[in-house]
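Have a look at the structure that comes next, please.
Missing here: one protein chain of the complex. Every other protein chain is in place.
Chain naming follows the written order as A, B and C, and within any one chain the residues start at number 1.
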C-alpha cells in the first residue's frame, strides 16, 4: 500500500540503470545530503514520538530510520563490503519490510511494539552504515563502483519515499493527541478572508497519439516503464487545484449526505466511517479548523484542499460537474512543466495558497502540478504494456500492488523535489486520506 | 456488484434507444419468450430452494422472479398504464433493488428473510404483470409504443441478467447442502483421461489504432459507450481457455502456496479464506471433484477451469509465463467472431470441453470466446472517454460501480445468447468466484 | 446457548431416572400428545417460513421438527429397535446438534441453508419415527421398557424445549418482514388506558438455611441437582412482574441514555446495538408498538415487559431502586406455588396483563411466577455443589455452558406447562432478547 512498496532490487534492473548513475564523488555527496534530511525530519521528535505507530498504515519514525539504513546494509554492505560486520544480527529481521517467506519479518501493524532497540541505538546504526558506505565508495575500483552506485541510487530514492512517510505518519500520530502540539512551529498563513480564490480556468489539450511513460534516461521505477504511445481524446485540465473554499461549498451543499454523488463503495465508506469533512478537520467555536504539522489552525479558503480520499475527490468532481483526469491526461499536460513548487524542500509541510492561474498571463501551463498535494487521477493502478513481473525479489515487489488502487500524480509538500518527475506514479487505495492528497478537475473538450 | 446493477432508466437513453426497438408484435412475442425462460429456470426448485439466500452476494430465486416483474410494473405499467392497479402495495418496497433514499428498500443481505410473500404469490405476480404488459402492447398507439418499447427492451435485458444470476445463486446454495443434490440431472461428460487437451496456441494481433465500444446500433448499456479509438500494442491471445488439466498443474506446483505468484491482496485473500482450489472443488477418495448444477462429479481435464477469482486467474497467468488480456485486446479479437457457443440456451449449465484450436485448420479466430466461462481481463472497470454520470436514476446506476472491479468478457454457460455482444462489459470484484469465470491467456507480441 | 443444550443422554442418568418413568401406555399416549403439539405449532407456517434461519441463535422450524425426531431415532430406535431402518442415511448428520467431533454436524448458523430435505419429507420423517416408537413401545417386554421409557421421557422434555424455541425463533423471523404478518390471529387485548396497573407490592421472606435443587423424584435435568442447603438472607420479592407502563417510565427518564444505570458490558452493548427499547418495539405515529405473534399492536401498559436482556433487567432494577432476585430467592418463594399461568398451553403466545397482587386478598404468594415471561435472576449460571461433569456425552453437555450466562426462572407464555417445575433452571447470555424474558424485582429485607 503506497509508495513505500515500489522499491525494487533486481540485477537486470541494476545493470540497466547503471549507465545513468551519478559519478561516485557526486553520489557520496548526495548520499550525505539525503541521509541528513531524514535525520533533520526526526530532530523535532522525542524518543516517545519516534516510537509509536498510530495505525497499521503508518510506521514509527524510528522504524523508518532503521529500515532505510537496513536497505544499504542489506543490499550494498552485506553484498559488496565483505569485511563489514552487521551492526546487530537481529536488525535484518526488525527492519525488513520485504516479503521473503512466512515468519521472516515482523507483522507490519506491530512495528510500534518494538520499544527495543531504543532510538539512540538506531541513530548509531545510521552513523555506522553511513561510515561504511562512505568508506566503500571511497575505496571502490571502477568495476565495483559500476555495481554499487545504481543500488545506492535506488536506496536514496527509497529513502526519499520514507521521508515523505515520516511526515505523513507523524502527522497522523500527533493529530490524535489532545494537546494539539505542532510538529514544528510555523507562522500562521493568510486567513481565508484575506485573499480571494482566483477563478477556476481550464487549459485545453488536443490529445491524439502521444507518448507516456519513462524513457529510461535517469532513474525511474519499473511501474513507469516502458515508454509507449497511447491515444488521448481531447480534454481540458484545470489550471489549479480545488481549494478549501470550493470544497466547503460542496460540504455546505450536503456533499457528504447525498448518495447520488458517490461511488457505491465510497458511500459505504462515508457511512461506516462517519466522514463529514476531510481528515484532520474539526469544528471549533463554529468554524472549521484543521490539524497541520504547524498545529491547529483555521481552514484557509485559498489553500488547496488536502487529506481527501479518492472517494471524496471523485464525489467532489461529480458535484462540480467535472471529473478527475486520467493519469495520462495529467502526464501529458505535465510533460514540459518544470518540477518546482511547494515541496518538502521548502520546509513548509503544508499546501500553500493557490495563485492566479498562470495561463491568463502567458504562462505556458497549469500551476501547482508539482507539490502542495498529490492529485488523484481516475486511473486504476495497472501495468503498462509490456510489463511482466520478472522473477525474484523484483517480481515480488512491482506488479503485486496493481489491484484496487488509484494513481496519484505530482507530489506534495512532503515530497522531496529530487524525487519527482512527470512520469512518477504514486498509488493508494481509494479510502486513503492520511497522505497529502488533493483534487484537480478535468473535462472532456467539446 | 456485478451485472445486476447495470440496468438504467433515463429518459434520454430511452429516447435515444427508441429507434432500435423491435416492432411491437415481435417484442410481445419476445417478451413472452424471455419471461418463460425465467420460469423454466425456477421449475426444478422447491419453495424452500427459491427462498434462501446463501450469502450476501446472492439473492433468492423468488426475489429474482419478483424483482424482474417489479421492473415492468414500476417503469412501464405504473407510468403508462394508468388503469392498472399495483398487484400489492408493498411489492415496490420488497422487490426494489434500487438506491433511491435511505430506508426505502430492504437491505440486500436480508432478502432471504422475507418468507412472505410465498413463491406461489410471486408467480401470480408474474402472471399479473405479463397479462397487463400484453394488453398494453396490444392496445398501444404508435406514440405510446415508441415510448414503452425501449423500456420493455431494457426490462428484457435486465431479466436476462437475472436469469444468469438465478443459476449462479442456486448453484451456490445447493453446493452447501451435504445431500449434494443436482439442480438438474445431466449425463456425465467425458472423463479427464478420455480426451486429450489440445495444445495451447496463440493468435497474433497487430494492434494499432482501433475502435472499441458500442456504436449505438441496437441495444447496449451505457458503460459500453461511446465508441472510441484506442492504441493497442501488438499482442497475442490464446486460441482457447485454460483447462482444468492445466490448472491442476498449477495446483500441483504449489500455486496456492507460493506468495510470489500472487497479487498482494490476492495472497491475503488466499490466506484468509484458505483457498486451495477453485470454488466448488473438493477431494473425494483422493481425486478432485466439483459440484456442478448436475451434481458432484470428477473434475474433467479438458473442460475450461471455472469459478476462479481474478486473483487466481492472475496468479495462474503469472505462473504460466503469460498474462491476462486487457478488455480491449479481447474486444478487438472478438470483433468479428460470431456469438455462438455453450450458452444458457444450450441448457448444459456447465462449461464444455475445449476443442482443438480452430486457427490451425483455417478457422479465422479463437474458439470459445463466447460461452462456457466469462474471461477475466486485466482491465479495472473504468469509464470510457466521454462518460459522465448523467443526473437522475441513471446517474445513480452507472459509474457508481467503477471502482475496484475487473472487467470480464464473453459470457458463460449461464448467459443467454441474445444478451451478449462483443462490446459487453461484465464486472466483478477480484475476489468473486461464484460466477462462471475462467481464464484466457495473452502475451505481448514479440 | 440456552435451554436447547441441556438435554443429556447418559446410561447412569437413564438408569437412575428409570424408576420415575410413567407406565408405557401412559407414555405412549403422552408421546403422541407432545409430538402433536410440535406439529400444531408448525401448522400456520408455509414451507418458506419453516425454512429460514433469521440469525445464528435461531433455528428453522423445519430443523426443530427434524432434530426432535432424530433424537428418538438416534437414541431409541437405532439402539433398541434392531430391525428399524434409518429413514435417511444423511439425517443423522443434518439434524444432529451434538458436539461429537469436528466435522460431524453442520455449523449451527448454516442450518437455514439446507433447503433439502423439503418440509414434506421432514414431516414424513416424523410420522415414520412416531410409528416405529409406537410399535416398539407396544411390543417391548418389561426389561426393554425399563430401558427405553426414561430415554423417551428425556426426548419428550427435549421436544418441549424445542416447542418454545419454534415460537421464539419464528417470532424473530416474522418480525423482520415488512409485511408485519402475524403467526396466528388473536383478538386485541385491553389497551393501556383501559386497565390500571395494580401497585407493586413485595412479599417478605425470612431466609435462613433452606433447601434448593431437585430431589430426584420425577424428571429433572442434572443442572438442577443435587438438592442441597444454602443460607438465604432475609429478602423481599415483588408480587408481580414489571409492566410495560413501568418500563416506559424508565425509558422516559432516559434509562437507555444514562451509563450510570448499566453494567459496564451492558452499556457497551447499548451503544453498539443502538438499543432504545425492548426488542420488537417500534414507534408508529408517535406511539410505541410491538410486534407480537398476533401481529403489530400498541404496547399495552398492564402487560409484563418482555424481550428485555439481562442488561436491561439489571438497569431497570437499579433505576427502580431495587435489584434482581437470586435464583435461590426465586426458587424458595416458588417452592409451594402451583404451576399455573399463561403458558404455551393457553395458546396466547403473549404475556397477559398483570392482575391485582394476590397477597392483599389472602393469597399465599406472588402471582405470575410461572408463565408470561421468564424472569432474569442475578445469578450467574454455575454448578451446584457436588456437580462434576461425568464422562461421555453427558459430560459434554452439562457443565459446558456454565460460563457467562445468567439463570432465568419460571417459564413463559411459550413454555409447555408440563415442562416446568420450581427448580427448573433456564439460562441465556446477558445480551439475549429474543426469548420471552422479563423482570421481577427483589429487595433486601430491612
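A few comments on the model shown:
Assume a residue touches a chain if its C-beta (ideal position, glycine included) is under 8 Å from a C-beta of that chain, and two chains touch if they have at least 3 such contacts.
As the structure is a computational prediction, the values presented were derived from the model and not from experiment.
By the touch rule given at the top, the unshown chain touches A, C in the complete complex. Considering the full assembly, A:48 is the residue among A:48, A:142, A:252 or A:285 that touches the omitted chain. Interface note: of C:30, C:380 or C:421, the residue touching the hidden chain in the full complex is C:380.
Think of the hidden chain as still there; on chain A it touches residues 46-52, 54, 62, 90, 93-94, 106, 110, 112-119, 173-174, 176-179, 181. On the side of chain C, touch with the chain left out of the figure occurs at residues 5, 99, 101, 209, 228-231, 233, 259-260, 262-266, 310-311, 318, 323, 378-380, 382-383, 385-386, 388-389, 395-396, 399-404, 430, 444.
Basically, only the chains that are shown with their structure count from here on.
Centroid to centroid, with C-alpha atoms defining each point, chain A and chain C lie 60 Å apart.
The distance from the centre of chain B to the centre of chain C, each centre being the mean of the chain's C-alpha atoms, comes to 47 Å.
In this assembly, the C-alpha centroid of chain A lies 38 Å from the C-alpha centroid of chain B.
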